[in-house]
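Note sheet for the following structure.
One protein chain omitted, others in place.
Right after this comes chain A.
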Amino acid sequence: MLKPLVDDDGAPYFEYAAKGELRMQTCANCGEVLFPPRPMCPRCQGIEFAWKLMSGRGHVWSFAVPHPPLLPDYAALAPYPVVVVELEEDRRLRVVGNLVAAEEADINSVDPATIEIGQPVRAVFREIEGFFVAAWIPDA
């Protein structure tokens, strides 16, 4: 499986993910929450940032269900759903991830036919080949 490429701007996100926290880059000057991370706040041009803890709750904004041809690790699990989740704190904060039946379940563990746009989900964190990433599970 592909692992995220960590760059200067995004490194804190993955450090917090390893601790089980979903945190978003936030401008220390004006408070704008930024995703994806970047080196400057587009609202006030601030260059100092804090990392704001998110609730980890959101709703499915949309999803795709890839079928082959795919990279071999993904083809072996296809078809699998990939969701874009709108965080409840701000609808422009949309995080791409896998919707899974349980924290350690495979990326094809949720039947795509059962997924609905707007359904509530919550973040869990799981290790993939030594790397921690957020995944989403259906929320009550």
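Assume a contact is a pair of C-beta atoms (placed from the backbone, for glycine too) under 8 Å apart; a residue touches a chain by one contact, two chains touch by 3 or more; residues count from 1.
As a convention for this text, contacts and distances are computed from a predicted model.
Protein name for the hidden chain, per its UniProt entry and selected from "Molybdenum transport system permease", "Spore germination protein KA", "Phosphocarrier protein HPr" or "Lipid-transfer protein": "Lipid-transfer protein". Chain A meets the missing chain through residues 1-7, 9-10, 35-36, 42, 61-67, 69-71, 74, 79-80, 82, 84, 92-98, 107, 112, 117, 128, 133.
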